[in-house]
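Following: one structure in structure tokens, then a few remarks.
With one protein chain held back, the other chains of the complex are shown just where they sit.
This part shows chain A:
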């Protein structure tokens, strides 16, 4: 039973690819853009095209989320595009868990666990943030608005805990109504 303003689900059919390379180099950005099929995001932003997302994780790290069947072709494309350049591309699909939190109360649900200013003025569409949820490392970004929808990744080993955390945080009548 969750509050009518928010619902969450575990998204299981996604593949995830961790990419590391020197993103300050223009050639590298172009190569990754070509291989991933969407632009390299600015700092703390998310690139979205259809069902693919490319998230900025750190100055030298990106996370590509895409339909699982696309994982192997993209890994091959990255290897080809980045041939001879120092980089890392690894399939993280089974190492991470993906959640979708949507509804007008999605912001407040996340704000219960993350020390992040999630007010609409400070955190908008396609903003992305690595932080923590309670005591767990988590990263989330806003993928849609009106109604708001967020996608969040965490380590797969703690996914069961996050499911329970979301159940508790989405309880009816538990949203503070600040935003």
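Convention: a residue touches a chain if its C-beta (ideal position, glycine included) is under 8 Å from a C-beta of that chain, and two chains touch if they have at least 3 such contacts; residues count from 1.
Here is the rule we go by: contacts and distances are computed from a predicted model.
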{"item": "UniProt protein name of the chain not shown, from \"ABC transporter permease\", \"Sarcosine oxidase subunit delta\", \"Glucose-6-phosphate 1-dehydrogenase\" or \"Tryptophan synthase alpha chain\"", "value": "\"Sarcosine oxidase subunit delta\""}
{"item": "Contact with the hidden chain (one of A:32, A:57 or A:74)", "value": "A:57"}
{"item": "Of A:100, A:132 or A:161, the residue in touch with the unshown chain", "value": "A:132"}
{"item": "Residues belonging to chain A that touch the chain removed from view", "value": "43-44, 57-59, 61, 115-116, 129-132, 137"}
